[in-house]
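Presented below is the structure to which this report refers.
Only one protein chain is missing from this complex, and each of the others stays in its spot.
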Amino acid sequence: MEVKSIKISDTPLSIDDAYQFVQDVSCGGNCLFVGTVRNKNKGKTVTHLNFETYEPMALKEMDKIADQCLEKFEVKKIAIHHRSGHVGLKEIAVVIAVSSPHRADGFMACQYAIDTLKETVPIWKKEHLEDGSYWVGARP
Amino acid sequence: MEVKSIKISDTPLSIDDAYQFVQDVSCGGNCLFVGTVRNKNKGKTVTHLNFETYEPMALKEMDKIADQCLEKFEVKKIAIHHRSGHVGLKEIAVVIAVSSPHRADGFMACQYAIDTLKETVPIWKKEHLEDGSYWVGARP
Amino acid sequence: MIKVKCFGVAREIIKSDYFELNRSDLSVKELRSALYESHPEFSMIKGFMIAVNQEYATDEMAITANDEVAIIPPVSGG
Partner (left out) sequence: MIKVKCFGVAREIIKSDYFELNRSDLSVKELRSALYESHPEFSMIKGFMIAVNQEYATDEMAITANDEVAIIPPVSGG
(Lines give C-alpha, C1' and ligand atoms only; values in the text may rest on other atoms or scores of the structure.)
Protein backbone atom coordinates (compact mmCIF):
# COMPACT_ATOMS: atom_id res chain seq x y z
CA MET A 1 0.00 0.00 0.00
CA GLU A 2 1.37 3.39 -1.01
CA VAL A 3 1.53 5.68 2.04
CA LYS A 4 3.19 8.74 0.46
CA SER A 5 1.96 10.98 -2.35
CA ILE A 6 4.62 13.49 -3.44
CA LYS A 7 3.94 15.82 -6.35
CA ILE A 8 5.05 19.04 -8.02
CA SER A 9 2.47 20.28 -10.50
CA ASP A 10 2.32 23.20 -12.93
CA THR A 11 -1.49 23.04 -12.92
CA PRO A 12 -3.90 23.88 -10.03
CA LEU A 13 -3.73 21.63 -6.98
CA SER A 14 -6.79 19.86 -5.59
CA ILE A 15 -7.41 19.60 -1.84
CA ASP A 16 -9.69 16.66 -2.55
CA ASP A 17 -6.93 14.71 -4.35
CA ALA A 18 -4.67 15.00 -1.29
CA TYR A 19 -7.55 14.17 1.08
CA GLN A 20 -8.70 11.15 -0.94
CA PHE A 21 -5.13 9.83 -1.01
CA VAL A 22 -4.61 9.97 2.76
CA GLN A 23 -8.10 9.08 3.97
CA ASP A 24 -8.11 5.60 5.42
CA VAL A 25 -10.85 3.57 7.08
CA SER A 26 -8.48 2.82 9.99
CA CYS A 27 -7.96 6.54 10.77
CA GLY A 28 -10.42 8.94 12.36
CA GLY A 29 -8.33 12.09 11.98
CA ASN A 30 -7.21 13.93 8.87
CA CYS A 31 -5.26 17.16 9.17
CA LEU A 32 -4.66 19.39 6.16
CA PHE A 33 -2.65 22.53 5.55
CA VAL A 34 -3.45 24.57 2.44
CA GLY A 35 -1.11 27.44 1.61
CA THR A 36 -2.61 30.08 -0.66
CA VAL A 37 -1.37 33.26 -2.32
CA ARG A 38 -2.26 36.42 -0.42
CA ASN A 39 -2.64 39.91 -1.81
CA LYS A 40 -0.37 41.68 0.67
CA ASN A 41 3.09 41.01 2.03
CA LYS A 42 4.77 43.50 4.35
CA GLY A 43 2.37 46.20 3.20
CA LYS A 44 3.04 45.70 -0.52
CA THR A 45 0.34 44.66 -2.99
CA VAL A 46 1.04 41.26 -4.53
CA THR A 47 -0.31 40.46 -8.00
CA HIS A 48 0.86 36.82 -8.31
CA LEU A 49 3.72 34.44 -7.52
CA ASN A 50 6.05 32.39 -9.65
CA PHE A 51 7.57 29.20 -8.25
CA GLU A 52 10.86 27.92 -9.66
CA THR A 53 11.82 24.39 -8.62
CA TYR A 54 14.86 22.15 -8.80
CA GLU A 55 12.35 19.43 -9.43
CA PRO A 56 14.21 16.12 -8.94
CA MET A 57 15.91 17.33 -5.75
CA ALA A 58 12.71 19.02 -4.50
CA LEU A 59 10.81 15.75 -4.91
CA LYS A 60 13.56 13.91 -3.00
CA GLU A 61 13.46 16.43 -0.15
CA MET A 62 9.63 16.27 -0.03
CA ASP A 63 9.90 12.49 0.10
CA LYS A 64 12.36 12.73 3.02
CA ILE A 65 9.92 14.95 4.92
CA ALA A 66 7.16 12.39 4.35
CA ASP A 67 9.44 9.62 5.65
CA GLN A 68 10.32 11.70 8.73
CA CYS A 69 6.62 12.29 9.45
CA LEU A 70 5.87 8.57 9.18
CA GLU A 71 8.78 7.83 11.51
CA LYS A 72 8.38 10.60 14.11
CA PHE A 73 4.59 10.56 14.42
CA GLU A 74 1.85 7.96 14.43
CA VAL A 75 0.69 8.73 10.93
CA LYS A 76 -0.86 6.40 8.35
CA LYS A 77 -0.52 8.29 5.06
CA ILE A 78 0.80 11.65 3.94
CA ALA A 79 0.45 13.77 0.80
CA ILE A 80 2.73 16.72 -0.01
CA HIS A 81 1.76 18.55 -3.21
CA HIS A 82 3.41 21.77 -4.38
CA ARG A 83 2.76 24.07 -7.31
CA SER A 84 5.32 25.30 -9.82
CA GLY A 85 5.04 28.19 -12.27
CA HIS A 86 2.58 31.10 -12.22
CA VAL A 87 0.19 31.03 -9.25
CA GLY A 88 -2.50 33.73 -8.96
CA LEU A 89 -4.04 35.35 -5.89
CA LYS A 90 -6.05 32.94 -3.71
CA GLU A 91 -4.69 29.97 -5.68
CA ILE A 92 -3.16 27.05 -3.81
CA ALA A 93 0.65 26.97 -3.55
CA VAL A 94 0.91 23.87 -1.37
CA VAL A 95 -1.33 21.16 0.12
CA ILE A 96 -0.24 18.87 2.92
CA ALA A 97 -2.59 16.15 4.16
CA VAL A 98 -2.01 13.59 6.90
CA SER A 99 -4.20 10.80 8.24
CA SER A 100 -3.64 9.41 11.73
CA PRO A 101 -5.48 7.26 14.25
CA HIS A 102 -5.07 10.04 16.87
CA ARG A 103 -5.53 13.66 15.92
CA ALA A 104 -2.68 15.10 18.02
CA ASP A 105 -0.14 13.24 15.87
CA GLY A 106 -1.86 14.42 12.71
CA PHE A 107 -1.59 18.08 13.72
CA MET A 108 2.06 17.68 14.74
CA ALA A 109 3.00 15.86 11.53
CA CYS A 110 1.20 18.35 9.30
CA GLN A 111 2.89 21.30 11.00
CA TYR A 112 6.29 19.57 10.96
CA ALA A 113 5.89 18.91 7.22
CA ILE A 114 5.08 22.49 6.24
CA ASP A 115 7.72 23.95 8.60
CA THR A 116 10.41 21.64 7.21
CA LEU A 117 9.32 22.10 3.59
CA LYS A 118 9.86 25.84 3.95
CA GLU A 119 13.40 25.21 5.22
CA THR A 120 14.75 22.40 3.05
CA VAL A 121 12.90 21.93 -0.25
CA PRO A 122 14.62 23.65 -3.22
CA ILE A 123 11.69 25.71 -4.42
CA TRP A 124 11.92 29.48 -4.90
CA LYS A 125 9.10 31.95 -4.78
CA LYS A 126 9.24 35.13 -6.81
CA GLU A 127 6.70 37.59 -5.54
CA HIS A 128 5.31 39.90 -8.21
CA LEU A 129 4.16 43.28 -6.93
CA GLU A 130 2.43 46.13 -8.68
CA ASP A 131 5.81 47.83 -9.05
CA GLY A 132 8.36 45.04 -9.51
CA SER A 133 9.24 41.58 -8.32
CA TYR A 134 11.73 39.88 -6.00
CA TRP A 135 12.90 36.48 -4.80
CA VAL A 136 11.38 35.97 -1.34
CA GLY A 137 13.92 35.53 1.46
CA ALA A 138 16.97 35.86 -0.80
CA ARG A 139 18.36 39.14 0.51
CA PRO A 140 19.15 40.19 4.08
CA MET B 1 -18.30 40.21 6.54
CA GLU B 2 -19.33 36.89 8.04
CA VAL B 3 -16.31 35.26 9.73
CA LYS B 4 -18.03 32.20 11.23
CA SER B 5 -19.81 29.31 9.51
CA ILE B 6 -21.53 27.01 12.01
CA LYS B 7 -23.62 24.10 10.75
CA ILE B 8 -25.16 20.79 11.76
CA SER B 9 -26.23 18.77 8.74
CA ASP B 10 -28.01 15.44 8.26
CA THR B 11 -26.49 15.12 4.78
CA PRO B 12 -22.82 14.55 3.81
CA LEU B 13 -20.39 17.36 4.67
CA SER B 14 -18.14 18.95 2.06
CA ILE B 15 -14.52 19.84 2.83
CA ASP B 16 -14.62 22.28 -0.06
CA ASP B 17 -17.62 24.17 1.41
CA ALA B 18 -15.69 24.76 4.64
CA TYR B 19 -12.50 25.67 2.75
CA GLN B 20 -14.26 28.08 0.38
CA PHE B 21 -15.91 29.79 3.34
CA VAL B 22 -12.67 30.44 5.24
CA GLN B 23 -10.30 31.09 2.35
CA ASP B 24 -9.42 34.77 2.22
CA VAL B 25 -7.07 36.71 -0.03
CA SER B 26 -5.47 38.30 3.05
CA CYS B 27 -4.52 34.90 4.52
CA GLY B 28 -1.80 32.55 3.33
CA GLY B 29 -2.55 29.68 5.69
CA ASN B 30 -5.58 27.42 5.91
CA CYS B 31 -5.67 24.59 8.41
CA LEU B 32 -8.38 21.92 8.27
CA PHE B 33 -9.33 19.02 10.47
CA VAL B 34 -11.58 16.33 8.99
CA GLY B 35 -12.90 13.67 11.35
CA THR B 36 -14.03 10.47 9.65
CA VAL B 37 -15.62 7.22 10.76
CA ARG B 38 -13.17 4.40 11.25
CA ASN B 39 -13.82 0.68 11.07
CA LYS B 40 -12.26 -0.28 14.41
CA ASN B 41 -12.48 1.07 17.93
CA LYS B 42 -10.72 -0.69 20.79
CA GLY B 43 -10.47 -3.85 18.69
CA LYS B 44 -14.18 -3.98 17.84
CA THR B 45 -15.47 -3.78 14.26
CA VAL B 46 -17.59 -0.69 13.68
CA THR B 47 -20.31 -0.74 11.00
CA HIS B 48 -21.51 2.89 11.26
CA LEU B 49 -22.24 5.73 13.69
CA ASN B 50 -25.34 7.59 14.63
CA PHE B 51 -25.10 11.17 15.92
CA GLU B 52 -27.83 12.55 18.11
CA THR B 53 -27.73 16.32 18.72
CA TYR B 54 -29.39 18.85 20.98
CA GLU B 55 -29.30 21.05 17.95
CA PRO B 56 -30.03 24.61 19.19
CA MET B 57 -27.66 24.25 22.15
CA ALA B 58 -25.02 22.45 20.04
CA LEU B 59 -25.06 25.32 17.52
CA LYS B 60 -24.65 27.82 20.38
CA GLU B 61 -21.69 25.90 21.82
CA MET B 62 -20.08 25.59 18.36
CA ASP B 63 -20.55 29.34 17.93
CA LYS B 64 -18.85 29.98 21.30
CA ILE B 65 -15.86 27.86 20.21
CA ALA B 66 -15.60 29.89 17.00
CA ASP B 67 -15.69 33.12 19.02
CA GLN B 68 -12.98 31.80 21.35
CA CYS B 69 -10.77 30.90 18.38
CA LEU B 70 -11.19 34.37 16.88
CA GLU B 71 -10.34 35.92 20.25
CA LYS B 72 -7.46 33.66 21.37
CA PHE B 73 -5.66 33.27 18.04
CA GLU B 74 -4.90 35.47 15.07
CA VAL B 75 -7.52 33.89 12.85
CA LYS B 76 -9.53 35.48 10.05
CA LYS B 77 -12.42 33.04 9.49
CA ILE B 78 -13.54 29.72 10.91
CA ALA B 79 -15.99 27.02 9.85
CA ILE B 80 -17.26 24.28 12.17
CA HIS B 81 -19.55 21.77 10.46
CA HIS B 82 -20.86 18.61 12.15
CA ARG B 83 -22.97 15.73 10.91
CA SER B 84 -26.11 14.38 12.55
CA GLY B 85 -27.87 11.06 11.95
CA HIS B 86 -26.48 7.92 10.28
CA VAL B 87 -22.83 8.26 9.19
CA GLY B 88 -21.16 5.35 7.37
CA LEU B 89 -17.54 4.16 7.43
CA LYS B 90 -15.06 6.68 5.94
CA GLU B 91 -17.78 9.35 5.86
CA ILE B 92 -17.06 12.75 7.39
CA ALA B 93 -18.34 13.37 10.94
CA VAL B 94 -16.86 16.84 11.40
CA VAL B 95 -14.96 19.47 9.39
CA ILE B 96 -13.14 22.38 10.98
CA ALA B 97 -11.42 24.96 8.78
CA VAL B 98 -9.50 28.04 9.83
CA SER B 99 -7.75 30.74 7.81
CA SER B 100 -5.00 32.81 9.34
CA PRO B 101 -2.24 35.17 8.20
CA HIS B 102 0.32 33.02 10.08
CA ARG B 103 0.11 29.25 10.01
CA ALA B 104 1.08 28.61 13.66
CA ASP B 105 -2.13 30.35 14.81
CA GLY B 106 -4.16 28.36 12.29
CA PHE B 107 -2.90 25.03 13.62
CA MET B 108 -3.47 26.09 17.24
CA ALA B 109 -6.99 27.36 16.53
CA CYS B 110 -7.98 24.27 14.56
CA GLN B 111 -6.74 21.94 17.30
CA TYR B 112 -8.34 24.05 20.02
CA ALA B 113 -11.66 23.94 18.15
CA ILE B 114 -11.79 20.15 17.74
CA ASP B 115 -10.50 19.51 21.30
CA THR B 116 -13.13 21.85 22.78
CA LEU B 117 -15.94 20.57 20.54
CA LYS B 118 -15.35 17.07 21.88
CA GLU B 119 -15.68 18.37 25.45
CA THR B 120 -18.55 20.85 25.34
CA VAL B 121 -20.88 20.45 22.34
CA PRO B 122 -24.03 18.44 23.13
CA ILE B 123 -23.70 15.82 20.41
CA TRP B 124 -23.76 12.10 21.17
CA LYS B 125 -22.20 9.34 19.12
CA LYS B 126 -23.71 5.88 19.11
CA GLU B 127 -21.22 3.40 17.74
CA HIS B 128 -22.80 0.48 15.92
CA LEU B 129 -20.75 -2.71 16.00
CA GLU B 130 -21.29 -6.05 14.31
CA ASP B 131 -22.76 -7.33 17.57
CA GLY B 132 -24.54 -4.40 19.18
CA SER B 133 -24.24 -0.68 19.78
CA TYR B 134 -23.36 1.72 22.58
CA TRP B 135 -23.15 5.41 23.43
CA VAL B 136 -19.48 6.38 23.25
CA GLY B 137 -18.00 7.66 26.52
CA ALA B 138 -21.22 7.29 28.51
CA ARG B 139 -20.20 4.53 30.88
CA PRO B 140 -17.14 4.27 33.15
CA MET C 1 -44.81 20.97 35.72
CA ILE C 2 -41.18 20.94 34.55
CA LYS C 3 -40.36 19.15 31.29
CA VAL C 4 -36.81 17.84 30.91
CA LYS C 5 -35.38 16.94 27.47
CA CYS C 6 -33.43 13.68 27.29
CA PHE C 7 -30.65 12.78 24.83
CA GLY C 8 -28.39 9.83 24.09
CA VAL C 9 -27.98 7.38 26.94
CA ALA C 10 -30.28 9.54 29.12
CA ARG C 11 -33.07 9.14 26.58
CA GLU C 12 -32.58 5.38 26.72
CA ILE C 13 -32.62 5.37 30.55
CA ILE C 14 -35.76 7.53 30.70
CA LYS C 15 -37.22 5.59 27.73
CA SER C 16 -38.60 8.84 26.33
CA ASP C 17 -37.47 12.09 24.69
CA TYR C 18 -38.50 13.95 27.82
CA PHE C 19 -39.14 13.51 31.53
CA GLU C 20 -41.90 15.36 33.37
CA LEU C 21 -41.54 16.45 36.95
CA ASN C 22 -44.57 17.57 38.90
CA ARG C 23 -42.88 20.62 40.45
CA SER C 24 -43.16 24.32 39.67
CA ASP C 25 -39.63 25.23 40.73
CA LEU C 26 -36.51 23.51 42.08
CA SER C 27 -32.74 23.78 41.93
CA VAL C 28 -30.53 21.93 39.47
CA LYS C 29 -29.22 19.92 42.41
CA GLU C 30 -32.74 18.88 43.38
CA LEU C 31 -33.46 17.88 39.78
CA ARG C 32 -30.33 15.66 39.78
CA SER C 33 -31.47 13.98 43.01
CA ALA C 34 -34.96 13.45 41.65
CA LEU C 35 -33.52 11.82 38.51
CA TYR C 36 -31.19 9.49 40.44
CA GLU C 37 -34.14 8.51 42.64
CA SER C 38 -36.65 7.84 39.87
CA HIS C 39 -34.06 6.16 37.59
CA PRO C 40 -31.24 4.49 39.53
CA GLU C 41 -29.60 3.54 36.19
CA PHE C 42 -28.18 7.09 36.12
CA SER C 43 -25.63 5.98 38.69
CA MET C 44 -24.26 3.53 36.09
CA ILE C 45 -23.20 6.26 33.65
CA LYS C 46 -20.29 8.67 34.02
CA GLY C 47 -22.55 11.44 35.29
CA PHE C 48 -24.46 14.14 33.45
CA MET C 49 -24.80 17.90 33.23
CA ILE C 50 -28.04 19.85 33.27
CA ALA C 51 -28.63 22.58 30.70
CA VAL C 52 -31.08 25.38 31.44
CA ASN C 53 -32.19 27.48 28.48
CA GLN C 54 -29.47 25.87 26.34
CA GLU C 55 -26.62 26.77 28.70
CA TYR C 56 -24.75 24.50 31.10
CA ALA C 57 -26.15 25.10 34.59
CA THR C 58 -24.53 24.96 38.03
CA ASP C 59 -26.08 22.98 40.90
CA GLU C 60 -27.30 26.12 42.65
CA MET C 61 -29.25 27.44 39.68
CA ALA C 62 -33.05 27.65 40.07
CA ILE C 63 -35.36 26.07 37.48
CA THR C 64 -38.89 27.28 36.88
CA ALA C 65 -41.69 25.94 34.72
CA ASN C 66 -40.92 28.20 31.75
CA ASP C 67 -37.28 27.12 31.45
CA GLU C 68 -36.02 24.81 28.73
CA VAL C 69 -34.28 22.07 30.69
CA ALA C 70 -32.18 19.17 29.35
CA ILE C 71 -30.13 16.25 30.68
CA ILE C 72 -26.68 16.30 29.01
CA PRO C 73 -24.94 12.92 29.40
CA PRO C 74 -21.19 12.80 28.53
CA VAL C 75 -20.86 14.33 25.06
CA SER C 76 -19.05 12.47 22.27
CA GLY C 77 -19.20 14.57 19.12
CA GLY C 78 -16.36 14.99 16.66
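Just so it is clear, A, B and C label the chains in written order, and each chain counts residues from 1 on its own.
The criterion applied here is as follows: contacts are C-beta pairs under 8 Å (C-beta built on N, C-alpha and C of every residue); 3 or more make two chains touch, one makes a residue touch a chain.
Predicted model, so just to flag it, every value in this text is computed and none were measured.
Partners of the chain left out, restricted to shown chains and counted across the full complex, are A.
Remark: the omitted chain is touched by one listed residue; of A:E52, A:E74 or A:E91 this is A:E52. Contact with the omitted chain, checked across A:A66, A:V94 or A:C110, is made by A:V94. Mapped onto subunit A, the footprint of the missing chain covers residues 35, 51-54, 56-58, 60, 82, 93-94, 114, 117-126, 135-140.
We take it that only the chains that are shown with their structure count from here on.
Here B is the chain whose Cα centre lies closest to the centre of all protein Cα atoms. On a Cα centroid basis, the chain most remote from subunit C in this structure is A. In terms of their C-alpha centroids, the spacing between subunit A and subunit B amounts to 23 Å. Per-chain Cα centroids separate subunit A from subunit C by 48 Å. The set of subunit C residues that touch two or more partner chains is empty.
For subunit A, no residue reaches two or more other chains under the stated contact definition.
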